[in-house]
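Excluded from the complex is one protein chain; the other protein chains are retained at their positions.
Per-chain residue numbering starts at 1, and chain names A, B and C are given in the order in which the chains are listed.
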Amino acid sequence: MSAIAADRVWKYFGDYPALRGATLEVPAGACVALLGRNGAGKTTLLRILANLSKPSKGEVTVFGESARDEKIRARIGYLGHGIGVYDDLSAFENLILFGQLMNVPDTKAAANAALERVGLTRVRDGFAREFSRGMRQRLAVARAFLHNPEILLLDEPFTSLDDRAIAVLHELLRDALAKGATIVMSTHQIREAMELATQVALLERGKIVHTGPRTPEMLADPGWLYRMYEEKPQ
Amino acid sequence: MDAINQTFLFYGYTAAWIIVLGFVLILVRRGQRIDRELSRLKSLVEDKEK
Amino acid sequence: MKQGLLAALFIARKDLRTEFRTKEALNASVSFALVVLMLFSFAFDLGREEFYDISGGLLWLVYVFAGALIVNRSFIREVPNDCLDVLIASPMPPWALFLGKTIASFVLLLIVELISLPVYGLFNNLQWVHAFWPLFGVMTLATWGITITGVAFSAVTVNVRLRELMLPVLHYPLLIPLLVGAMQVSTALIKGEASDIMQELRIVIAFDLIFTSLALYLIEFILVG
Partner (left out) sequence: MRDKAIYILGILGTLLMIWNLHTIFVVLPGEAAQGQIGKMLFIHVPAAITAYSYYAVAVVCSIAFLVTKNFKYDSVAVSSIEVAQVFTLVNLVTGSLWGHVIWGIWWTWDLRLTSQFMCFMLYLGYLLMRPAIAEATQRATMSAILAIFAAADIPLVVMAIRLHNVRTQHPAPVLETGGVDATWWPPLATGYFVLMLIAAALVLVRLRQETVRREIDSLRRELHAM
């Protein structure tokens, strides 16, 4: 059974189809790099997987069940464009809140452990608004990983992060993969994503035009992606 | 009395049709505006596709 | 269901905690209410009896204007950092998120009302203490109506241009039946003629019931696009 299955998913914004029958199967334990140009529909697809948006047509299942199921949603971690933490709450309070919403059994322990993992234990009671950019991003990463999600949906995770946050995220992603988690991330920073990815999926004008394992030459030669565009026009 | 009656009856019907005609005018002008916008965008899209 | 109610309480606590820390909406709302109350005393030059006749009406005018400042903030609070996305992606059902936010706004508006009521009485030499508890009951019912519709509109307008202006334009006309009811009942209570308030109270209650169920049912369409 695949961890995530999107079956001929269409998404219209008004009359404009942002997704045109995208089909994607992600086996459990895989790390998929979702590639594609701006406006190809990466964010739209990830938002549908994260249940932030409903597909107009088609179906998305996670572990064989509808993505709308509440129990399923507790197993998904999502990191979008915004950091998704409250500026007027302390780091600890932020994590406690999301722990409670995510039905984490021992929220305090989980929050402390997450702060430890991203190196924010020292500023546990500081307000997020007082944090530096990098610290805020690490807090966001801690939030997304707080409930040890089995599925991670990351929308351009490396784009706005500083070096330390990238290192932290890398480590957590590796950890999660080792524990058998499934990851889907959209990205522009091809090199960083490629190191982790086991699979690639290419979105082009709302359709998945290529899926397959990540080959070693992809890592060595960043130009392959552009050649693929040319091989499969439209 | 009847004169006032007549005048106001006339006012009433005139006002009614002026309101409807005004709406028609608004509709026509808006229609022209959005048609222009549509053709502008269409040519923009064609230019970009080339 | 139990999970959802619990999540609603978490959300309400979060909103109240951040609000008490920054006091953005609360300060604005209270000071606005005070200014309006002060203006009333300049605007009307009425005898004691006459003032009693419109006392409920004026009171609710203050409350509903102050309420706009509170409910306006409700969903806008989630806009920085895209927090709304994270909340919607969580297992909590959309109605729980909405209910939590409504509870928070309800508590805040009730606080503003309880602060302005004595000031209102003081400025206008109005006796209200004898009717405090029934008045408080009306305030609770009508304030719930104001906040449940206001927070729903706050969710509707969260992605709208000029949302701060748009919200009152949409919200106030809808509130009229509720306000008519609440104003009548409050006037009667302050004047001490509490005989015939049941009919008006029924409108307030009907408004609460209709819009609470409608909003809780429709909120999923609003939040998950």
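Assume a contact is a pair of C-beta atoms (placed from the backbone, for glycine too) under 8 Å apart; a residue touches a chain by one contact, two chains touch by 3 or more.
No experiment lies behind these values; they were computed from the predicted model shown.
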{"item": "Among the chains presented, those that the missing one touches", "value": "A, B, C"}
{"item": "Absent-chain contact - pick from C:L61, C:I115, C:A131 or C:V180", "value": "C:V180"}
{"item": "For subunit C, the residues touching the chain missing from this view", "value": "149, 152, 156-157, 159-163, 166, 169-170, 173-174, 176-178, 180-181, 184, 199-200, 203, 206-207, 210-211, 214, 218, 221-222, 225"}
{"item": "Those residues of subunit A which, in the complete complex, touch the missing chain", "value": "12-16, 18, 38-40, 56, 205"}
{"item": "Touch residues of subunit B, complete complex, unshown partner", "value": "1-2, 4-6, 8-9, 11-13, 15-16, 19-20, 23-24, 27, 30-31, 34-35, 37-38, 41-42, 44-45, 48-49"}
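Just so we're on the same page, only the chains that are shown with their structure count from here on.
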{"item": "Overall pattern in which the protein chains touch one another (line/ring/star/complete/other)", "value": "other"}
{"item": "Intercentroid distance (Cα basis), subunit B paired with subunit A, Å", "value": "49"}
{"item": "Distance between the centres, which are taken as Cα means, of subunit C and subunit A, whole angstrom", "value": "38"}
{"item": "Residue numbers on subunit A that touch subunit C, as the complex places them", "value": "47, 50-54, 70-71, 73-74, 76, 78, 80-89, 93, 97-98, 100-103, 143"}
{"item": "Touching residues (chain side subunit C, partner subunit A) in the complex", "value": "3, 6-7, 10, 14, 17-18, 21-22, 80-83, 85-93, 224-225"}
